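For this depiction, one protein chain was excluded, whereas all remaining protein chains were kept in their positions.
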Amino acid sequence: MLSFLVRRLSLMMITVFVITVVSFFIIILPPGDFVDRIVLEANQYGEVFEEHEIADLRRMYGLDQSAFEQYLIWMGNILFRGDFGYSFGWDVPVSELISQRLGLTTTLSIVTLMFIWIVAIPIGIYSAVRKYSLGDYAATFVGFVGLAVPNFLLALVLLYISFRYFGQSVGGLFSPEYINAPWSFDKFLDLLSHLWIPTIVLGTAGTAEVIRKIRANLLDELHRPYVLTARAKGLTELNLVIKYPVRHSLNPFVSDLNDLFVKIISGETIVAVVLGLQTTGPLLLQALKEEDLYLASSLIMFLSFLAVLGTLFSDLCLMLLDPRIRRQAREGEMM
Amino acid sequence: MSFSAENASYGTLIWRRFRRHRLGFLGFLFTIFIYLVAAFTEFLAPHSQSTYKARDVYAPPQSLRFFVQDRSGQEIFQLHVLGYRSKVDYDSGKRTFVEDPRKIIPLGFWVRGDKYDLWGLVEFDRHLFGPIKKSDRVYFFGADRLGRDVLSRTIHATRVSMTIGLVGVALSLILGIMIGGISGFFGGFIDLGIQRMIEILQSIPSIPLWIGLAAAIPPTAPPIQTYFLITIILSIIGWTGLARVVRGRFMALKDEDFIKAARLDGNRPMRIIFKYMLPNFLSHIIAVVTLAIPGMIIAETSLSFLGIGLRQPVVSWGVLLQEAQNLKSISTAPWLFLPGFAVVLAVLSLNFLGDGLRDAGDPYET
Amino acid sequence: MRPDLLMSVQGLSVSFWEEKRRLQALKEVSFDIPKSKTVCLVGESGCGKSVTARTLLGITGANSKIDQGTIHYTDPSGTLLDIAGLKPDSRVLRRLRGNDATMIFQEPMTALSSFYTIGNQIVEALRQHERVTKNQARARAIEVLEAVGMPDPQTQMESYTFELSGGQRQRAMIAMALMTHPRLLIADEPTTALDVTTQAVILDLMRTIQKKFEMSILFITHDLGVVSEIADEVVVMYLGEVVESGPVEQIFSNPRHPYTRALISAAPHYAGNQETRLPVIPGIVPSLFERPTGCAFSTRCQHTKSELCNKDRPPINLGSTNVRCFLERAGVPEEFKKKGVTTVSDKRKKTESLANVALQVESVSRQFVKRTGLIRRKEKTIRAVTEVSLEIKEGETLGLVGESGCGKTTLGQTIAGLIDPSDGKIRLAIGGQMREISNLSEQERRNAWQHIRFVFQDPFASLNPRMTVFEIVSESLRNGPSRIEDRRLQQERVYEVLERVGLDPAQSDRYPHAFSGGQRQRIGIARALAPKPKIVIADEPVSALDVSVQAQILNLFQDLQRDLGLTYLFVSHDLNVVSNISDRVAVMYAGRIVEIAPTAEIYSSPRHPYTAALLSAVLTPEYTPNKSRIEPLQGHPPNPANLPPGCSFASRCAFASSNCHQNSPTLEFDDEGRLVACHRKNELTLSGITRVSGNEVA
Partner (left out) sequence: MKKSLFNKFFRFSIITGVLGFTALSNSAQAQSCSSYNEAPMLASAVASGALPAVGDRVPEEPLVVEVAEQIGVYGGTMVDTTGGNRLAEFRHFGYEPLVRWSVDGSEIVPNVAKSWQISDDATTYTFQLRKGMKWSDGEEFTADDIVFWWTYVESNKDIQSKPRGYMVVKGEQATVKAVDKHTVQFSWSNPNGLLLENLASPYGVRVVQFAEHYHRQFIKGLNPDGVAKLMAADGSTDYTQWWNATVGSYGKQSEYNNPARPSVHGWIPKEPFLGKEQFKFERNPYYFKVDKACNQLPYIDYRQWVLAADTEIQLAKSLTGEVDISRVNISTPANRSVFFENMKQGDYRFVAADSADMNVANFQFPENHPDTFRASVYRDKNFRVGLSHAIDREELIDVVFLGQGEPYQVAPRPRSPFYSEKMAKQYTEYDPELASEYLDKVLSKKDSDGFRLRPNGDRFVVVIAVNKDFKSDWVDMMELIKGYWEAVGVETVIEVLSDATSISRRGAADNDIGLWLSENGAGRLPLLAPNDLLGADNDLDWKKYHVTGGKEGVEPPANVKRMLELIDQIPLVAGAKQDAVMGEFLELVTDNFPRIGIALPAGNYRAVSNRLRNVPEPLMEGWMYPGISPANFSTFYITKDKQ
């Protein structure tokens, strides 16, 4: 078990490391660098930099070095000093920018995941048990519509409705009075009251997918012999379905959990941009667009770390859920 | 179990099962419909995608009317819409439109309108439906900020959006089958390496990938090239899932008795792959592919939203929605969101179709 | 209802809805279950045995419907219930189900959930029906587990299904069914998935617990050997109908229905003479959609009188057994009047003496290596086959038997070339010369493959569903040195071989799904024969087939050998089947061959204790009152990843000495010139199948 964890964690580290290399070079792939971006932006509102000022900026940001050197410096600082570098665009250390937003992203992602489960699992079960019933069709249809509406569209419409008809303050996950307040129960409630729109928007696509998955898996499981055994024991249909086939059908679902999680994290970017949430998404998008190198790289590193962590989590869940996998892990047979 | 037609091939059986899947079949019909629209956009759209009329900026949708009064005051049947009287009001920042009952715009089928090259071959100016008078305009979906017909633009966008999904998935499929197949067939270290690569690709959030790659598209690329580069970008991200499916299938099939039998029959690996393995997961792959197309369509809209997708003057649903993606449109010109319904319809149809295909995929399952 | 009855089923008809078609699964089924007796439901697959059992508990599923009939049952309080009239989810029925009447299933691996400990699932059976604390339920579970002979029940409570052996799983399943002290235990093919030795243990156990708990058992099986072993009453079903029912001794000694007789005679078994050709029932059980008018069996019955049997449904004829047949009205054939069933119709003609060696296997081993651990450095070696040597003569059939996991399939596939041996040599007689066929290049191997062909176990999985029969059979003719380029000649060969295996060449443009299991196995055989091979390796080719079809295929194998001079390596777990077809038999245990000898010698006087144990567990479809029971073989084979030192069988062997636990015996000639791998081969006297059937073989 311990060796399993050690093995997995070291694999994770390697994966994240490779991702940092790949993403670093993807970020610098577009033509130009951060200084080009700010010069362009400045030009757009009429400001003109003088040549020496541009050179100064480039030297200051270390952009006069080769990409390889830049990467080594950044990685070296992370490894040896725990320093993630400095955001060009925000003029603050990357760690300062990320810490709070990463928390919000994680919260939002997890709440969305919860939302998807709470909505999709019962509906999926219902759809499978009452296959081809009116309810099944309705659930499938609504689910698919959720899948079909582009997130950003839904987000914008909900945003408009919320401020136009409910007069809710727009953008962000907190009301103004709580933004800089320390954590309290009221702040938490305030967060919840702002979370529902992004959660719904982010959750729709995932919900449809999970409903479909649960339904298909469960349909397979409902005809397994152990269901008959349980039925023969005299269990009521509801107890039986939940204790046996549902639990069994969760397996493939849990192993796909991470895909879902990664999708939510990716989808979060667009939704957060539209809704003006201060999560990592808009930060990353902006950083990418203006090649705020260390900010973008660090964000991707953290996000992919989250994703890899999600894989581990889903594997651990799987172990929790499936004694067979637990045994494999114990015996060191699992990757 | 018995089969009503004993000579029925595998494909026939799938089709028969598929026919019984009601939603799937409905999805199939709609999908065909949408692709037909994509094939005949110029003919089906009343106007070209770029025809504009300055006076009709943000004209709301018109409704179809059926009867007009002739000179004697008698009601006669004539499809028509009412033209607008409009006035700009700077204070409200708007052009206000009032239907003018005297401005009857008669509509008809097979009418002459904007010229186009059908499939780049024949020059033609007939349109399925539209105003009888060439200079008239009809806006069933309203007009956009340049006074262009949203319906016509939606129809024109169908081609790009629907084919981008198709081409993108086809590319992903080629990559997925090749890489997944290699991974699954050879196994061992190659498999391990490819699996790691897929894992890494899947752990990178897709947006940085998109942005990085999209920005690398040369700005001088003509629209058609941009279009293909965008599909390539979409498929670079899309292939991993397919590769996994293919690999899984390969792995499972490799141990099937009939594959062993094929080896014993002296077949070479290539023949085993193409004659035995591929046909046996083709139906599954088709289903997966069908389910991947809507993902591509949505992804294309997302790319456009991020401002790194297709660019004007190319119209895709993503481009149209991106143009509409602002509070101004919601608040004062909600009809600009109508292309969204096309997206929903297409995605729904393809999903239902894919679901049906998947359910029908294995005719031996009960 | 008679007071000695626990349950009485009268005129029960059940139908299913499948894809908008109504399908009658049971038609006027009637039988009784007496108290504390075992009733066996027998028949081939698709005869409605399981549906009957499930109907009794109301667990047939939502798409089924009881059309008519009654299931009378007196509950513990003395109330007479009609289960057929109760809603499946009614409280009354639910209280009965799993409480007063419990059920066990064929495959405990899938019938038990792998997600919960067996303790959890056993305890649940009790707590569902009785208000007991967890601890009480646990205590009772341990008690019951002990009663069913589960070793170390305390610990095993916490195990999962996949951590138990097949026998232990089935014990757990039985324990689960016994938790509530049921009065009726329904067992749906509980031993079919088990090895013979385990089957013997479980049957023994069921007999014991029946006595102990005074239960009635409804035992469903297709295996007449099992019936003869356990039944008090027998109900023979065919196509959803009861065709004959009666006491076990009557059924075996004086079967009145042609189907019953055919079933008994078609079952292969060792009868002192292996050169037998099995009597067969032509055709297969028809689909429920194609139920014949008149007598259900009329389409396959040798005694059908068309004017009679095809028109009306025969009435039930009471007598020594109750039988649904017109025969007695039409005139009973002579053979029916004899006691017992004739099991041999036709003597097998062996061709000339077996002189030339066709295949030589020399010290072949096969290991699989599994890497585990933190950096995949630890290796785990699974020794599937260890130092196997054997020879097969031209025209000979060598039977290879052993329990599941003993390595017989790996050996077969290694010889066929599907798996490379880790060690050793395999030689094949090609053109009068012994040529090594292991360790060849791909090209050479492809050439060798046409001489040595393989028949797979599963007739469904081994045919490519996307190819027509013609394509499948002709595939090997496209490759290799003797490939047939000419399309016409190719077709000729395919047609020839299809005819040879009893298929209509006109159907060769069909896809496999249009054929039944038996026909598919014929296609598989045709495919093997197409390039005119010398040797055919058949891996359990009949184990997936029904009794009647099994006989057809076994006969086909024999006919082909006789006509084409083929050499067979016939791999099977079923000693009855092997006895029927083999000239010699090799017995495998834990990857090694422990004994090799001509069939008659091995069956009548085994030299290895394991062979003897296997034979003692073999059940034959004959009823013998007061059978002398041999102590069934306990324990299970060692884990091939972790073989103990010394003789692998030592831990289960009644005769093991300390030497056996230390040194591994090799396969050597004993004093009588028999090849045995046993240290004590010259000291032991072991008995084989000595029982001689009361019904003399003709």
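Letters A, B and C name the chains as they come in the text, with residue numbers starting at 1 for each one.
Quick note on the criterion: a residue touches a chain if its C-beta (ideal position, glycine included) is under 8 Å from a C-beta of that chain, and two chains touch if they have at least 3 such contacts.
Fair warning: this is a prediction, and the values are worked out from it, not measured in the lab.
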item	value
Partners of the unshown chain among those that are drawn	A, B
Identified contact with the non-displayed chain, of A:Gly89, A:Gly124 or A:Gly206	A:Gly89
Those residues of chain B which, in the complete complex, touch the missing chain	50, 52, 54, 57, 88, 90-95, 145-147, 211, 215, 217-220, 307-308, 311-313, 325-328, 331-332
Touching residues (missing chain, whole complex) on chain A	30-32, 36-38, 40-41, 44-47, 50, 52-53, 55-56, 59-62, 81, 83, 86-87, 89-92, 96-97, 156, 159-160, 163-164, 167, 169-172, 174, 176, 179-180, 273-276, 278, 282, 286, 289-290, 292
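What we mean here is this: only the chains that are shown with their structure count from here on.
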item	value
Chain centre separation in whole Å, for chain C relative to chain B (CA means)	54
Complex interface listing, chain A residues touching chain C	3, 6-7, 224-226, 228-237, 244, 247-248, 321-324, 327, 331-333
Interfacial residue positions of chain C with respect to chain B in the complex	18-19, 287, 289-290, 413, 416-418, 446-447, 449-450, 453-454, 456-458, 460-467, 475-476, 478-480, 507, 509-511, 513-514, 524, 527
Residue ranges of chain B touching chain A (in the complex, touch as defined)	23, 196, 199-200, 202-209, 211-213, 215-216, 294, 298, 301-302, 305-306, 321, 325-327, 330-331, 337, 340, 343-348, 351-352, 355
